[in-house]
Structures are given as C-alpha cells and as structure tokens.
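Every protein chain but one is kept in place in this view of the complex.
And then subunit A:
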Amino acid sequence: MDGSGTMTRMLWLQGASCGGCTMSILESGASGWFDELRQSGIDLVWHPSVSEQTGDEVVDLLEAIRDGRERLDLLVLEGSVARGPGLTGRFNMLAGTNRSIYHWLLDLAPLADYVVAVGSCAAYGGIPAAGVNPTDAVGLQFEGSDVGGALGASFRSKRGLPVINVAGCAPHPGWMMESLLALTNGDLTARELDGFGRPTFIANHLAHHGCSRNEFYEFKASAETMSERGCLMEHLGCRATQAVGDCNQRSWNGGGSCTKGGYACIACTSPGFESAQNYLQTAKLAGIPVGLPTDMPKAWFVALAALSKSATPRRVRVNATADHVVVPPSRSGDKRSS
C-alpha cells in the first residue's frame, strides 16, 4: 500500500454488530478467506473473531497503533457505533480496556490510510438505530442518510478519503473483499464513491437488475402471497427498484438472492432501511405502490403498468400466482405441448 511492496496492515473491529458481516466474508475465497487475504497482500493484524491474540496482547497492539508505534493501513469497522448513554459509549465497551469502542474509533480512525465501514450498521447505523435507537447508534460517517455520524462530516482518512461504506445487511462477501482489494490496489478513489459513500461498482446497479422475476415485473404479473413466483413489488413489499446493489447479478451462497429466495428486497443497502415497517407488504396510496422507481414519472409508470397488464401472456399471468411453474414456455408448432 505504501509502494514499498510490504503487506497491507488491516485491523478489523466490531462495534454494535451481530457478527454477520464476518460470517459472510468467511465464505470468501476458494481456499478460504485467510488464504485469500494473504494472497492479496493483506496482513490481518487483528480480527476479534479469528485472531490468536487475546486479552492484553490485543490491548498492547491497539495502544501501539494509537501511539504511532505500528502502522495502520486499513481500519475496518463492522457494526454501529453505540454512542450512548450520553456520549459515554458505555453500551459498547471494548472489553479489557475500560474504554468504549466509540472512543477507540475516535483515536484510531485518523491514523488509518483508509477507513471502511462494512455493513449498513457501520455505514449508517443500521438495525441498532431502529425505533427508539436505544443506544444512540450511528454509522461511522452517516446517521441514517445524514452525513455526520461518529467521525463527523469533515472526517477524511490519511489518504484523503471519507469512510468507504460497503452497505448491506449483511453485505455480499464479494462486495467487502472487492472493496478492500480495490483500496489496496489504489483503484478506489473518491470518484468511485456515490453520495452515500458506497463504491459505485456496487451502487451503479439496482437490486432489481437481473432478478429472475423480471419477466413478471414487465407484465406487472404479481405474486399475491409468499412463495408465489410473480413479481414481489405490487403486493409483497419489494423495494429492489429503489435499492442499489448487484444482488441479482451475482449469486449469494452459491446461487441465491433475496428475490430468488421468494421474499422481497427490503433495501438493506439503503440508509434508514431499518425504519421501514411492514416490510413484506407494499405500501400503497389509492391502490398504487408508494415506492415506485425513482427515476420514472409516476403517471408514465401507471400508464405503462396498465398497458402491460392488458398484454400479459397467460403463462406469465398464471405462473405469477402459483408456487410451481404451471404453464411452461412453449413454441407454436411444439408437437408435444398440446
């Protein structure tokens, strides 16, 4: 990272997290994540779930980084920053140090070349910030969709970048690894981040792109109850036309995705997704879904939907409300289909 050919030193910390981002990234790499890191020139100086050093060995390491005796290239945070109660951070103490994660992060973040928030918690606050936000949870540099967060709007890491937000709950292992590698290669600059700090190679896509239900979407042939095959947008809450992510263009766990799994995209890559309610029901006004694609005039959408509904092939219409394919595709002249 510093051009001298040495390994990139990465410290991974967990704030108010569920550990799910780590569980997801452990799926990365053909011969395992640890090999993948080594092969990529990343030295994992410490990670709470996987490293040997424990107790005062870790405290020594953190103090050495804080005091400038050890270099820090990548600081990764998983989980929200719990600032409460009353900005003491006591809802989330770093065990053995008598100091909160919040305050450790204030010490360490300015020392890192790059600061990476993995997961929507570290990025924007995420689930711990939902409802009454009992712990005053925020993201590293965002509080929901407002810039600020634990480190403040003006924070820049040593290499001049704001916090890189690899959003998602949990994020795809590829999103995390590719972001880390792009940073170590020097390929991820401020220009490659969107307005919410997300790498554009992820955020330039919508979760809706490549959904296996796209044909149903085109004809507004909709599933009415869970496990049916139709599009999930009209009735079952799908927000993938508004949520960024290449979720349906790459496979999760060897071939899945939310909508392939049969349930709605809840826009987990978006700041504030935790504040929605009735996730699996589409909010409607006068029968029209409230959350329509943002870059399309509503009247056009409604007109097109009416038109396409009137043109829906029987196969698509029937299959939309079935859990198994009832009418298979057929070609005219197919001798065996009649």
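Heads up, the rule we're going with is that contacts are C-beta pairs under 8 Å (C-beta built on N, C-alpha and C of every residue); 3 or more make two chains touch, one makes a residue touch a chain; residues count from 1.
Note that in this section contacts and distances are computed from a predicted model.
Participant: What protein name does the UniProt record of the undisplayed chain give, "2-oxoglutarate ferredoxin oxidoreductase, alpha subunit", "YCII-related domain-containing protein", "3-isopropylmalate dehydratase small subunit" or "Nickel-dependent hydrogenase large subunit"?
Facilitator: "Nickel-dependent hydrogenase large subunit"
Participant: Using the document's definition of touch, tell me which of A:159, A:260 or A:309 contacts the absent chain.
Facilitator: From the options A:159, A:260 or A:309, the contact with the absent chain belongs to A:260.
Participant: Which listed residue (A:278, A:294 or A:310) would be found touching the missing chain in the intact complex?
Facilitator: In the full complex, the listed residue that touches the missing chain is A:278.
Participant: When the complex is taken as a whole, what residues of subunit A touch the one chain not shown?
Facilitator: 14, 16-24, 26-35, 44, 48-59, 80, 82, 85, 88, 90-97, 127-128, 130-135, 137, 169-170, 225-227, 251-264, 266, 268, 274, 277-280, 323-325
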